[in-house]
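Structure, as structure tokens:
Just one protein chain is left out here, and the rest sit where they should.
Right, subunit A next:
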């Protein structure tokens, strides 16, 4: 059982450098998003449209996936279905080994992190090199991404300078950002030309045309998808959209919500492998469609809303908990509010249920979500399933596994107390009478705060005294 969320959060809170890095980065991203959405009415309409597009897509998900497959096949893109991470890795490994590939270059893809692709390939003797600068830094440091858009956001430029100095031969310390990026680029350029296979994610897969859309800023993504002779794209099944018309509003919401950009530097649309007479592009293109719990999420009418996510990371950037503890404290592939909703559904509530407690239900994530996913409600829903009674009908794996007898008893006691007005009045009256004896230490609360003291008289008492006084007044008049 993963019960490390709290411990990891405490460690993160104790690291002032980490807290500074996150605070600064999150403030920056929040301000950027705000300046990209100056017209609140327009934003409202665009969010509603984004919500509608994704909801309509989900309503026809099975049909759209079939349509996507057909059109991809027609375009010459080979389509593979993977139910589990293992299956996805196996499919990709088979494609690479069929051509005796040794080196794969990878564009940014959270789904490839979800299935643990690098690790799988490396264990089988295939080098899989991250080519997104942030991912490259994280890979160099033997870490995992701490954010879904900006994987190395937890590191300062000085920390990256030390990392490059330590890990890359012939590189001296410099915290000049341009020089650091130059170093990374030089190394990656060489690898692009040597790679047998390019791997990428997918931001939108268009069913009507069989087109894979990729949003990126660095240009490394298109190197991965055009230079090597084989391109393998991997995506969750929820990334399908019906038509090309759906793309502009979603893209606008994605880039503005993520980094505050009106549009990304690159937007790639891949519809087929290299055609006869064309001078570049891969000889073969593969699409791996991953389920990994998504069709199960689809069965629950509430939790299905999870699948609207376009992976912009805005919920993380605005989450006061994520801002303070960073992505690694969650110990999962997807961190922050969307992670708290996705991960327990993928891995099971028994393994990831605890992370749903890392939320004050303040609503900031739901407020900024570009496709209006009611994240606080979904977190609450998962808390309910986590401690559900054994006879419940929850679909999420591990439902009820974290029902703690002590906690359940405390809530039944709470129900008894607040469900019986006379008992409630009696107990609160006692609490006010014994206010000087009220506990000075209440668990974690008083480690950082003084304990609240009951008032000399409760509002109930004061109001009933007032009513009595009024009656006496009335009688004497």
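Rule of thumb we're sticking to: a contact is a pair of C-beta atoms (placed from the backbone, for glycine too) under 8 Å apart; a residue touches a chain by one contact, two chains touch by 3 or more; residues count from 1.
In the analysis below, contacts and distances are computed from a predicted model.
K.L.:
Can you pick, from "(Fe-S)-binding protein", "Protocatechuate 3,4-dioxygenase subunit alpha", "Response regulator" or "3-methyl-2-oxobutanoate dehydrogenase (2-methylpropanoyl-transferring)", the UniProt name of the chain not shown?
P.N.:
"(Fe-S)-binding protein"
K.L.:
Would you mind spotting which of A:62, A:320 or A:439 touches the chain that isn't drawn?
P.N.:
A:320
K.L.:
Which one touches the absent chain: A:361, A:434 or A:469?
P.N.:
Among A:361, A:434 or A:469, only A:361 touches the chain that is not shown.
K.L.:
Touching the absent chain: which residues on subunit A qualify?
P.N.:
6, 9-10, 13, 320-321, 324-325, 357-364, 366-367, 377, 380, 382-389, 408, 411-412, 414-415, 417-419, 421, 424-425, 428, 431-432, 442-455, 457-464
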